[in-house]
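Excluded from the complex is one protein chain; the other protein chains are retained at their positions.
Per-chain residue numbering starts at 1, and chain names A and B are given in the order in which the chains are listed.
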Amino acid sequence: MKLGVKIAIVLLLFSFLLMGLGFMHKYGVPLKSDMDDYFINHAQKETATNNVVTSIVFDYRGFDTLGEASVLFTAVLGVVMIFREAGKK
Amino acid sequence: MFYDIHYVTIVFLIALGIYAVMFQHNLIKIAIGIDILESGANLLLIVLGYRNGGVAPIFTMAPQGKSMVLPTPQALTLTAIVIGLATTALMLSLIVMLYRHYGTLDTREIRRLRG
Partner (left out) sequence: MKPMSKIVRTVAASIGWFVFVFGIYVIVHGHLTPGGGFQGGAVMATGVALLIVAYGGWGAERCVGKERLPVFESAGLLTFIILAFGGACLGITFFFNFLANKGGLFGDKLPLGINPGIFNSAGVIPLMNMGVGMEVLAGISLILFAMFYGTKRVREGRCLVDNEEKEEDV
């Protein structure tokens, strides 16, 4: 890739970043938090957990965690397979 | 136009990561750039969920009368960190394999050797 093309792409991305900086909401005042307020108010009753983050990770959004554990498992498989294939040569 | 130091930090981190990925030729430095990019994304998620004067959303011995920050971005950040660890491990092992095969870490050199 030519250097000029690279510089153009990077400048475009940087301008997007600086443009997005102007549209952020004020720090410390989230726009909509209905779902999070529901979690904070109901997590203790529904899952009997003091730690709301854990109750989200393992209960409300368990699918996410299942995918994450699978990704970790697959990455370990990949690393071990790469080094084992290399060791045979 | 509202520029806050937290968002400026995020933009700086992401810009640094993009710069390292685009302009560096050492594979280790590209891996470091991708990690810095991930840190910027994680910081963006955490900052979006902050509430003024809030405490961590844990009820064990929490201080009285304080509001709690949003828990969902924190859970998503946990997921993102673990996936970043997995991708970093794979990236580094692929870099080790490339180094063993070509004897160099420079991308231009590797492209030349591949023909």
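In this text, a contact is a pair of C-beta atoms (placed from the backbone, for glycine too) under 8 Å apart; a residue touches a chain by one contact, two chains touch by 3 or more.
The structure presented is a predicted model; accordingly, all values stated were derived computationally and were not measured.
Just to confirm, in the complete assembly, which displayed chains does the hidden chain contact?
A, B
Can you work out which residue in B:21, B:41 or B:58 touches the chain that's missing from view?
Candidates B:21, B:41 or B:58; residue touching the omitted chain: B:58.
Touching residues of subunit A against the unshown chain: what are they?
Output for subunit A: 44-51, 53-55, 57-59, 62-63, 65-66, 69-70, 72-73, 75-76, 79-80, 82-84, 86-87.
Which subunit B residues would touch the chain omitted from the figure, given the whole complex?
Where subunit B meets the chain not shown: residues 56, 58-62, 64, 78, 81-82, 85, 89, 92-93, 96-97, 99-100, 103.
FYI, only the chains that are shown with their structure count from here on.
Which integer distance in Å separates the CA centroid of subunit A from that of subunit B?
One centre to the other, that is 10 Å.
Contact residues on subunit A for subunit B in the complex?
Touching subunit B: residues 6, 9-10, 13-14, 17-18, 20-22, 24, 26-30, 33, 35-36, 39-40, 44, 50-53, 56-57, 61, 64-65, 68, 71-72, 74-76, 78-79, 82-83, 86 of subunit A.
In the complex of these two chains, what residues of subunit B are touching subunit A?
On the subunit B side, the touching residues are 1-4, 6-8, 11, 14-15, 18-19, 22-23, 47-52, 56-60, 68, 70-72, 74-76, 78-79, 82-83, 85-87, 89-90, 93-94, 96-97, 100.
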